[in-house]
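One structure is given below, represented as structure tokens, and several questions about it will come after.
Every protein chain except one is present and positioned as in the full complex.
Think of it as A, B and C in the order they're written, each chain with its own count starting at 1.
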Amino acid sequence: MDIGVRKRATAAGRAQRDQWLDVYRRMLLIRIFEEHVNDLYTGGKMPGLAHLYIGEEAVAVGVCHALRRDDYITSTHRGHGHCLAKGASVDRMFAELLGKEPGYCRGKGGSMHIADPDAGNLGANGIVGGSAGIATGAALSAKLRATDQVAVCFFGDGALNQGLLYEVMNMAALWKLPVIYVCEHNVYGEYTHSSETTAGDPKARPAALGIPSGEVDGQDVRAVYAAAGDHVERARHGGGPGFLLCRTYRFRGHHVGDINRPYRAREEEEGWIRDRDPVRILGGWLAQQRLADAAGLEEIEREVRAEVAAGVQFALAAPYPDPSEVAEDVYA
Amino acid sequence: MDIGVRKRATAAGRAQRDQWLDVYRRMLLIRIFEEHVNDLYTGGKMPGLAHLYIGEEAVAVGVCHALRRDDYITSTHRGHGHCLAKGASVDRMFAELLGKEPGYCRGKGGSMHIADPDAGNLGANGIVGGSAGIATGAALSAKLRATDQVAVCFFGDGALNQGLLYEVMNMAALWKLPVIYVCEHNVYGEYTHSSETTAGDPKARPAALGIPSGEVDGQDVRAVYAAAGDHVERARHGGGPGFLLCRTYRFRGHHVGDINRPYRAREEEEGWIRDRDPVRILGGWLAQQRLADAAGLEEIEREVRAEVAAGVQFALAAPYPDPSEVAEDVYA
Amino acid sequence: MREMTFGQAIREALAEEMRRDSRVIIIGEDVAEAGTVFKVLAGLVDEFGPERVIDTPISEAGITGVGVGAAMTGMRPVVDIMFGDFITLAMDQIVNQAAKVHYMSGGKLRVPMVVRTTLGATRRSAAQHSQSLHAWVSHIPGLKVALPSTPADAKGLLTTAIRDDNPVVFYEDKMMYQVKGPVPEGEYVIPFGVADIKRAGTDVTIVATSSMVYVALEAATLLEAAGISAEVVDPRTLYPLDTATLVRSVQKTGRAIVVDEGYMRYGITAEIAAVIADEAFDYLDAPVKRIGAADVPVPFSPVLEDRTVPTAHSVAAAATALCGPASASR
Partner (left out) sequence: MREMTFGQAIREALAEEMRRDSRVIIIGEDVAEAGTVFKVLAGLVDEFGPERVIDTPISEAGITGVGVGAAMTGMRPVVDIMFGDFITLAMDQIVNQAAKVHYMSGGKLRVPMVVRTTLGATRRSAAQHSQSLHAWVSHIPGLKVALPSTPADAKGLLTTAIRDDNPVVFYEDKMMYQVKGPVPEGEYVIPFGVADIKRAGTDVTIVATSSMVYVALEAATLLEAAGISAEVVDPRTLYPLDTATLVRSVQKTGRAIVVDEGYMRYGITAEIAAVIADEAFDYLDAPVKRIGAADVPVPFSPVLEDRTVPTAHSVAAAATALCGPASASR
């Protein structure tokens, strides 16, 4: 092996390391962001509802890592993670959650409606399953405009039972649209176990429409990235839609106020949190591969905490929109 | 074999023969009924739209033959066949189609909304796929009331793409409801081939929900009866829902006014009409089995023609509802 | 009389009717163990079991359709649509099926179903969880629409809704569940189509629906201080609508304001204002005024959302403007 090759290998290794450190940073960013959302909410500083993404970070980050900035995503009521993973900045996110003027939607959307079109984020959605049409339409648009953009539709296991999903997946299959349906299967819809609401194997549903359909450990960001990458590449090159079922778990309540969670066992929660934390899983792998040591990861955490703290400060200090804005943006 | 056994065998044979002659009569009744609908319509005597069932008789008759009178069905815009198969009488059917007072709905429903609750017919539906919820709800009701009634939901291949169907099939699967979804796959929805509108194999869709799902030659009434019977028996005894895909073909236009049918080849039509006529197929089998001879079948046809002709006369002579009835029956 | 919250009154009506009639069942998302996200149904599943308090998938169209079919075949389902905003998903089943089955069948089939759902903003829930879309169903023959404002009305009207042989859409303001008031014990039925005068007055009629009744009552107190006597009339059902009581009140006062939390344009206030302007034409000293939600999707930010809802002050101001010149002329 000559020196040139070794150098290249090292460069590749570095890129590889940087990539996973970046992914780690982003997952941690979501985790710490959400912890602060929790505090803002319980501290009475955030109005409305907060559906935390803690525990599911590997799904948004793994999938979005396989996307380009100009690719589209649609998101859900549990959407902070998707926004951050697709490139939203922490300060404007917090500002939106507090209903402040510099928020992504000037305070009009709030937690359930953050949109960031500059980063390809077509918006979160308060209607369970409501964005399936939008993502599919964005894919149709990409196809008609002959860009090679791809659209990803994030949705929960509960959304599997909204009829709209089957209507649009059927069209995506027929027209070979570049859209990937990513089901974040966190086992519960609100306070009900998915086995009580969802018959059969979810993967079989898109498969019945001829849509390539796979399942992945949603706590393993590298696995999610690899699986999503396959779907994205196929879609980008005209191969049509894909469906990815990500097995995951929300570590917290359905929303911040869901404290007691009588609908699930403490041991179940503890098991996931102890053994299946996506941030720790990647951190462990990074250490094991000697791509990072404890100090390096701590350094990342310090940086992330600083970024998030600054974001919170920014949002708390930011002004509310002028009340007259209430009547603006109804019509374009 | 002693004489007792021979006698019983003969009795069984007679019952068997009578059963199929009855089925034959009922299919022919639908056929001839629909031919008269065609004439009434083209003769300017029937208002609105007429979606004829000609060519698909074996589906309705085969399925309904497997049902009890107190079992439920829901029907479609192409619903005359279902009504007659479930036991409606020709005269009141014609009266409804002409908007007359003795019609099944006192003229308020017309061709697309005939309901005959006495015979378990919960009504035709003008919304494609619109009755899937009703049939499923009737099954839930039967289960809760602990009757052993079964509900059948008839719908076309076009209705396969209405999201409601998947929402309610999911519930039927979860709750093991006694409902059978019968898809009348006549290859077209209006003027579009099913391959352009329906991705994948339709049977796989209910199968993905864990619903036993089968396919049958919808032109062979005995096969339809057998397949439907299996589903009905399972459903009746607590085994949950079923799905039956019946491959069939509408011999006429989408509605009577659909004359030229540029969307499909004449050879295709002729092939089905020549080789796959459900009435002729059963007639041929009856003859081959020596259960009936030509004279016998002709006799049936004469009787049916007389019944239908009398029905037409009844309807033509029947009075319209009093105009004041327009305001009745809005509320119970 | 004992006091209870609006939510408890709803629950009591359901419990009593379920005890009385085994055909009454509840179908909806998280209605059983969770007792709905608003906790209104808490405990019902314990008494009546999961066969009668049925948790469903998130399938608003589907569960409504299942309700229609069950209602047509001997049950009396109460379908729970968590947020009124989600009724958008069930409109076909409500309007093309439930509302029309009786008529289309020439009177042979019936759909004794209640759709319980919610309206009302100011929970900081933004545009898809805050709408008051009750005008849509009120537009449709075959449907009845009730929207109680007090715990007692909630009990009496829900009982009536469940016993009605027609589909009834029943609206509860999410912000009212904790409101307390006296509620009669035992069987309590309020007929549909009977408005209730929540406060008598002589100078101006304020027609108010659902939680707007409280806004109107507060406005009436403000107006009283200003020497204006307001009568507050609550229609309680939008269909049937008790036009006689509304018109009689305006014949007396000569002035009317209609307050409803839905959008004004093509909404509830339009119908009620049009009816009053027509039938009390000769008695009106001033045009009928309307107050409703601001004509925008409901924004998230509290500083914005608070600008979208009618308030006691905005109602009082409108009433003062209405009475001002005329009072002067008296």
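Quick notes on this one:
To be clear about the criterion, contacts are C-beta pairs under 8 Å (C-beta built on N, C-alpha and C of every residue); 3 or more make two chains touch, one makes a residue touch a chain.
Worth saying up front: this structure is predicted, and the values here are computed from it rather than measured.
Within the entire complex, contacts from the absent chain reach the displayed chains A, B, C.
Across A:G123, A:G158 or A:G240, the single residue that touches the chain missing here is A:G123. Remark: the omitted chain is touched by one listed residue; of B:N121, B:N170, B:T198 or B:S213 this is B:T198. Among B:G55, B:G79 or B:G110, the one in contact with the hidden chain is B:G110. Within the entire complex, the positions of subunit C that touch the omitted partner chain are 85-86, 88-89, 91-92, 95-96, 99-100, 103-104, 126-128, 133, 135-136, 138-142, 238-239, 241, 262-263, 265-271, 273-274, 277-279, 281, 284, 286-290, 295-297, 299.
Looking at subunit B, the residues touching the absent chain are 47-49, 99-100, 103, 105-113, 125-130, 158-159, 161-163, 189-192, 196-198, 262-263, 320-321, 323, 325-327, 330. Mapped onto subunit A, contacts with the missing chain fall at residues 72, 74, 103-109, 113, 115, 117, 122-123, 125-127, 130-142, 144-145, 151, 163-164, 167-168, 170-171, 174, 328-332.
One rule holds for everything that comes next: only the chains that are shown with their structure count from here on.
Taking the mean of C-alpha positions as each chain's centre, the chain lying farthest from the centre of subunit B is A.
Centres computed as Cα averages put subunit A at a distance of 38 Å from subunit C. If you average the CA atoms of subunit A and of subunit B, the two centres end up 48 Å from each other. Chain contacts: subunit B has residues 163-164, 167, 170, 174 touching two or more partner chains. Across the assembly, subunit C contributes residues 56-57, 59, 61-62 that each touch 2 or more other chains.
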